[in-house]
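Can you read through this structure? Questions will come right after.
A single protein chain has been omitted; all remaining protein chains appear in their positions.
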Amino acid sequence: MSLLEIENLSLAIHGVPILKQVDLSIAPGQIVAVTGESGSGKSMTALAVMQLLPNGAEVSGAIRLNGSELLNRPEAEMCALRGASIGMVFQEPMTALNPVKTIGDQVMETILIHKAMPPAQARVRAEEVLSRVGLPPDRFPLSRFPHELSGGQRQRVVIAMAIALRPKLLIADEPTTALDVTTQAQILELLKGLVSEYDMGLLMITHDLAVVADMADRITVMRHGEVVESGATQHLLGHMRHPYTRMLFEASGHQVTLPEPVEPQPLLQVSQVVRDYRLPRKALFDRPGHHRAVDGVSFTLNKGERLGLVGESGCGKSTLTRAILGLEEVQSGAIHLDGQPVFTGHRPNLAVRRKMQVVFQDPYGSFNPRHRVARLVTEPFHLLESPPTGAERQDRIAEMLTAVGLSPDDSGKYIHEFSGGQRQRIAIARALIIRPELILFDEAVSALDVSVRAQILDLLAELCATYDLTYLFISHDLSVVRTITDRVLVMQSGRIVEQGETEQVFADPQHRYTQSLIAAAPRLPQIGKEAV
Amino acid sequence: MLRYSLKRLLSLIISLAVASVVIFGVIEVAPGDPASFMLGVNAQPDTLAALRAELGLDVSKLQRYFNWVGGMLTGDFGTSYTYRTPVSQMIADRLWVSLPLALYALTLSTLIAFPAGIYAAARRGKPGDLAVMGATQLGIAVPNFWFAMMLVLIFAINLRWFNAGGFVGWETGFWTGLHSLTLPAIALALPQAAILARVMRSSLLDILGEDFMRTARAKGLSRRQALWRHGVRNALIPVLTIIGLQFSFLLAGSIIIEQVFYLPGLGRLVFQAISARDLIVVESVVMLLVFAVITVNFLVDLAYAAVDPRLRSRT
Partner (left out) sequence: MSRNLILGTLLSSLVLLAAVVSFVWTPYDHAALNIPDKLQPPSTQHWFGTDHFGRDIFSMIMVGARTSIAVALVAVGIGVGFGVPLGLTAAARKGSWLDEVIMRGNDLVFAFPSLVIAILITAVFGAGAVNAIIAIGIFNIPVFARITRGAALSLWEREFILAARVSGKGAARISAEHILPNVANLLIVQGTIQFSLGILAEAGLSYVGLGAQPPTPSWGRMLADAQTMVSFAPHLALIPGLAIIVTVLGLNLLGDGLRDWLDPRIRVARA
């Protein structure tokens, strides 16, 4: 018999339909993954099971746990079930814990709120589960506060809270999306272990198809609130009856072909760059400590080359990016573009800035909401001594918008009229408009859905051919870097630990860190072949 | 924690020092010599000189500043120009009215605002919330001294539950003293409670949207349990700031309210001093008020650290 049975579940919030006739079932000890792009309704499905829906939600259909109906259960009975029979893990470990309570109190709360055991015993159980999730009390005492732990450790605490009472069903909503690949691998391993050990059912919500293929016994693919396809993992991957499923998997592993690089000729030279940040003093008369974000980094980027920079969060890649852009001064070392320093004296060098542009990650925060597209894309003209005006300016705007796949008519619109993918196109148009020698892509496709990401990657490949782009592509996503760059730098704790031809590095990583990164990254199965 | 407290203490001392310079500087700008003002235009030069020496006016400005600050540190606030009595004595008498009044009002305001704010937040959008919000909207708009006059009209003149004015003194007993401060305290407290309740409500509503509140619900806490166990303490952080600010409003407000109830507090003292150009009294009372405000904000900073563990360990 199924542990969880969802039948014909429909959901509308303030009259807007969110879910349409969703069916899903989970057996004990089974991992079921629900996947889809943003707006597919996958998270709402999870919240519907918990009966933690936002105000104004109207639900119909059936959700049964062990045969008993959850929909329209009195709130008091749902409270008794949540935490005890159903546990839940959320996406954002940095904010999922109460900052003013200790981790011990928060784990014990799950036990005590259900009056499952007396406080002394609850304490022992809290220590047990925390040890089980990899936080043994001798190294992580119960008196720790959340801010004293890293993101991965906090996610372990959240998991400990969810499993403290051995629930029959665990729901994990994008549990590793906010984490680095190596941490992600550990957390996924932990979840898998818990499922088999406790014979739990796991409902896993994730957008990452590689994770899905790796973890799940069954897969449910959703789009616009509907289930488009579902089945046992091996079978579904082998057949993929629905074109959307096929498109999703293709887009996830999307490959582009870059034009052949031209004759190497150095453009950007970074030599022995060091950037320190001062830390607050530990004691009143202590000398202030330093955090070395970038530690003696040197590399050369040739004209026409597409260079990747990969590393996990906190490795210093953002600081390095800011230093190259001249947004932050470095303590020692030098950065030259075309032989000219990025900084002269303590001021950024305008002649160098003219040759560089950047595309940022967040398609929503990258534009002043009060300006029209024409003004937004022409902002870099400020760098030119004699910026084009009148008809010439109009032509340049039209040319750029066309080049990135938009219409010249879009120049009169405001940014909120565009989707995330279109905004990234506008960001690329802004970067291209002064024909810079070098463009920095700072996690430029990381916030996009896979299908949109594939389109933007295609656009980049196309632009490489028409405009002979030279770029530095900064990303934590190895699969994207692998296809969009010629050469790659691997960064760890402020240092470049490995560099080389992209294919070479990925196929045969030399440094231990690179090896662990590549090993940790979940792999997408070959499409259309029955995986073994 | 120690380092944090020491840092706040240092900033407290610097603030007090700068404030004292500003106050002294402004008073020094005042035209005319207090001694000749006191003795009138026909004063003899030698009497004038004697008075100037007595008042400590015969030394350089810098010297006078240090005498003033040094005196205050040892509890000597100088001598009143008009009454020829120690300012410290005059202030101490009045302080026994003004300070209890401000504290009484602060207590009332907190006791009213916390339950009202939490109640409204827990019933967001429902009739209870709308009623509280409507009442607070009105409460904010009411000038406290006018409210005080209305209280006198209703409870003192018509119902005769309280005296219309005056203070019986603490010698008559704590409860009788408190009784005669009750109307002024209510007049001060209600408008402030309205503000505080709104802050409490919006702060709680912000917290209710936090991820950890959803985590708490996923653990099986009811809406109410989550609100009390996880919401209130986090919501206190911005509320504390407002309580700190309110103390200074209450202290200033009590100066005005004293006029309605004819209370012998700091307000009366300072207004008499202004009309008599008794600048040394004005200077000292102002310094005292500023000292109170700065000190309360220092205590609020310490309270933050008690509520928020992130502050404790950061420094």
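As written, the chain order gives the labels A and B, with residue 1 at the start of each chain.
We take it that a residue touches a chain if its C-beta (ideal position, glycine included) is under 8 Å from a C-beta of that chain, and two chains touch if they have at least 3 such contacts.
These numbers come from a predicted model, not from an experiment.
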Residue touching the undisplayed chain, where the options are B:237, B:279 or B:307: B:279
Residue of A:206, A:361, A:475 or A:492 in touch with the missing chain, whole complex considered: A:361
From B:131, B:149, B:240 or B:311, residue that would touch the chain that is not displayed: B:149
For subunit B, the residues touching the chain missing from this view: 11, 14-15, 18-19, 22-23, 26-27, 29-30, 137-138, 140-146, 149-150, 152-153, 157, 245, 248-249, 251-253, 255-256, 259-260, 267, 270-271, 273-274, 277, 279, 282, 285-286, 289-290, 293-294, 297
Sites on subunit A contacted by the missing partner chain, in the whole complex: 325-327, 348, 350, 353-354, 356-358, 360-362, 365-370, 379-383, 416, 427, 430
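The working rule: only the chains that are shown with their structure count from here on.
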Between subunit A and subunit B, centroid-to-centroid distance (C-alpha), Å: 50
Subunit A - residues contacting subunit B, complex: 50, 52, 75-76, 79-84, 87-88, 90, 92, 95-101, 109-110, 113-114, 145, 147-148, 158, 161-162, 280-281, 283-284
Of all residues in subunit B, those that touch subunit A in their complex: 2-3, 6, 210-212, 214-223, 225, 229-230, 233-234, 307-310, 313-315
